[in-house]
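Missing here is one protein chain; the remaining ones are kept as they sit in the complex.
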Amino acid sequence: MKRETLLNAAILLLLLALPLWASVADEPFLITLTTRAVILAIAGIGLNFALGFGGLVSLGHAAFFGLGGYAMGILAFHAQNYTPMMEWPLLIEGTKSMPVIWLVAIVTGALAALVIGALSLRTAGVYFIMITLAFGQMFYYFAISWPAYGGEDGLSIYVRNSFPGLNTMDPIQFFAVCYAVLLIVLFGTWRAARSPFGLMLGAARQNPDRVQAVGQVPYRLYLTAFTISGAITGLAGALFADLNRFVSPSMLSWQTSGEIMVFVILGGVGRVFGPVAGAALFILLEHTLGGLSEFWHIYLGAILLGVVLFAKGGLYGLIAGREVAHD
Amino acid sequence: MTDPVLDVRGISKSFGGLKASDAIDLDLRPGEIHALIGPNGAGKSTLIAQIAGGLAPDSGAVHFAGRDVTALSTAARARLGLARTFQISMLAMEYTVLQNAMLGALGHRGGVFRFVRSVMRDHDLVARAEAALEQVGLQDFRAFRTAELSHGQRRQLEVAVALTLDPKAFVMDEPMAGLGAEGSQQLVGVLDRLRQQAPILLVEHDMDAVFALADRISVLVYGRIIASGTVEDIRNDPEVRRAYLGEEA
Partner (left out) sequence: MSSLLLIEQALNGLQFGVMLFLIAAGLTLIFGVMGLINLAHGSLYMVGAFAAAGVSALTGSFLLALVASLAAAAMAGVVIEMTVIRRLYDRDHLDQVLATFALILIFSEGTRYLFGSFPLFLDKPEWLSGTVTLPLGIEYSLYRLTLIGVGLALAAGLFWMIARTRVGIRIRAGENDREMIGALGVNISRLYTLVFALGAALAGFAGALVGAIQSVQIGMGEPVLILAFVVIVIGGIGSIKGAFIGAILVGLTDTLGRFLLPQLFALFMNPSEATSVGSSLASMSIYLLMAGVLLFRPKGLFGEA
């Protein structure tokens, strides 16, 4: 427990110190890299809510990530072209305001997760994995074949969206926004993990029959967790698209789902801070291995294989012990 | 005679050609321990599943606390106060003993969909969970992880979780299974005191425990209740001796 807390603090500090130093040293690329890690960490926290806390092995989280991205892309696209999104039955305009975009991304992610979850949670196990993967792919193909928002080419945004009182085009200021969102999401997840809901959800993961025997319905717990998970991942998607000022179907692809899952596993499943460590580690690997070899995915695959076969529990499992603390 | 808390009326269930439950009548009255015994494959688990929920009978009805619960889910029956313990321990193994007891208290009280306040700071729930642990003698193990408990302690914890549901009746599926002599004796003591709180339908193989505890015994063989009565009645019933006790000995 003690070591885990230390590790949490160390990772958070590192993620903060690195871009601050880079800002002083005038290394904007490093800031962007850290911002990427921070945003991917949020996506991982989203997946971890379903996967780690609820035991729901979803291979379709790219759908929520991508929908969040498109929520940003579409709203900003209409705002920058001065065309309304919808004129009838009511007039909806685009927007460049980050808080509004975030809200839309969260709601979109939650709604999509609610619908997909309601269908796929009628099954369990392997079915659930295959179905979430398939629904994710559905959104991918839809985005490719729907020409209004760029189809295969995606959507570019000229200027990053705005946050009141900040210049978001300044890398360090945008980093600060993302870091603050990460802290809020972390705090919320940490509380939820200890809440009545978190307790019952964890029991549903370990033993659904037990949950029924105490008068609760596992399906409702799973669906709620899946919806929250989709909302968080959607928010991360909006930030990710804003970072790149670009959204494309690749955000919706199954590889994205796989990568988000890799963050969670590299860090440690079921730990609140696991995905943060995992995303940071992933970016580090991508950067260092990617610099060494064009074919760095082979090494990533080998590392992942090693973690799965021999080091279950990920980074946190190695450093803080295998057992997940529960109080 | 008081009304039964649990009343099983003419339940039948077939799997293919096999009649797992054949027109079973069974009731449970306040203050009693009613033991259900029978050889392996007699259909005890099938019957329990129909009483506690999870398996729908082909015909017949289950009445509990004055209402027909035949169509209700396991969870709904549990909320009405039908507390079940399992043959295999159905506990959240990663959780502490206290957390497992909290599950029962929380499930019973409701308000599960709260996301902010720490559940372990809910003093009312903690108090209820601790009281249940104390009743089964697990109070000193509250901070242990359930996976670290001995088999017997897990059995006690199962009972404690059932207790937190503030039950109107218990359905216990072989609580003594796998317990040593000492463990059985301890659990017999716990159950003996429990019957005043709520009656127990006790499915059990351990005949010493059954004879020590039961007010009434029903014998299930091949999906049918072949005899029902007091301990003395059952001991002396020739059909039971032939069909069941003879085999066991």
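Per-chain residue numbering starts at 1, and chain names A and B are given in the order in which the chains are listed.
The definition used in the following text is that a contact is a pair of C-beta atoms (placed from the backbone, for glycine too) under 8 Å apart; a residue touches a chain by one contact, two chains touch by 3 or more.
These numbers were taken from a predicted model, which means no experiment stands behind them.
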Among shown chains, those touching the left-out chain: A
Given A:L12, A:L30, A:V57 or A:V217, the one touching the chain that is not displayed: A:V57
Candidates A:L16, A:L30, A:M85 or A:M130 - the one touching the absent chain: A:M130
Identified contact with the non-displayed chain, of A:R220, A:R245 or A:H297: A:H297
Candidates A:L13, A:V100 or A:L119 - the one touching the absent chain: A:L119
Absent chain, residues of subunit A that touch it: 51, 57, 59, 119-120, 122-123, 125-127, 129-131, 133-135, 137-138, 141-142, 144-148, 254, 258, 261-262, 265, 269, 295-298, 300-302, 304-305, 307-309, 312
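To be clear about the criterion, only the chains that are shown with their structure count from here on.
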Gap in Å, rounded to a whole number, between the CA centres of subunit B and subunit A: 43
Of subunit A, residues touching subunit B in the complex: 191-192, 194-200, 202-203, 206-207, 209-217, 221, 224, 323-324, 326-327
Residues of subunit B touching subunit A in the complex: 52-54, 73-76, 78-79, 83-84, 86, 90-96, 99, 102-104, 106-108, 111-120, 122, 145, 161, 164-165
